[in-house]
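Missing here: one protein chain of the complex. Every other protein chain is in place.
Here is chain A:
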Amino acid sequence: MPQIAQIAETYASQIFWMLLTFGFVFFVIGLGMVPKVQATADARDAKITGDLDAAKAAFARADEAEADYRARDAENRAAVQATLARAKAEAAKVAEGQLAAADAEIASRIGAAEARIQAASQAAMAEIETVAAEAARDMVARISGVQASDEAARNAVKAALAHG
């Protein structure tokens, strides 16, 4: 086994070169370069966590803004609804007033018309009495040859009309 057979003549060389090469590895690579590599990786990790946190915060802000928007939207809706209701009530009141005025006018017109009709029918009735009295006097004169007075004829007609 050369490891044991050669130990006397090689141990010093082995230890010397081992210390030299591993010293180079440790001091130049391990201490000189590895911390820089590690720092880069750490910086990247920190950046990723920072970016993620920022994104999370932005999400929260967006949610907040949306909630705010929703609240304002609801508020506006309520305000609009109230205005609308008020306007509706006002319009209804105005319409009611107008309707009442129109009703009154229509009623007065109907009253006037009825009065005119009443007057016309009375006039017509009077006309009929005169005509009937005239006719009654003619009938009396023709049948009996007696000239009935105007008043008597009129009374007779009135009585007949009253009895229907």
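Here is the rule we go by: a residue touches a chain if its C-beta (ideal position, glycine included) is under 8 Å from a C-beta of that chain, and two chains touch if they have at least 3 such contacts; residues count from 1.
In this section, contacts and distances are computed from a predicted model.
Think of the chain that is not pictured: of "ATP synthase subunit a", "Alpha-D-ribose 1-methylphosphonate 5-phosphate C-P lyase", "Succinate dehydrogenase iron-sulfur subunit" or "Potassium-transporting ATPase ATP-binding subunit", UniProt labels it "ATP synthase subunit a".
Within the full complex, the residue among A:38, A:83 or A:118 touching the omitted chain is A:38. By the touch rule set out above, chain A reaches the unshown chain at residues 1-3, 6-7, 9-22, 24-26, 28-31, 33-38, 40-41, 43-44, 47.
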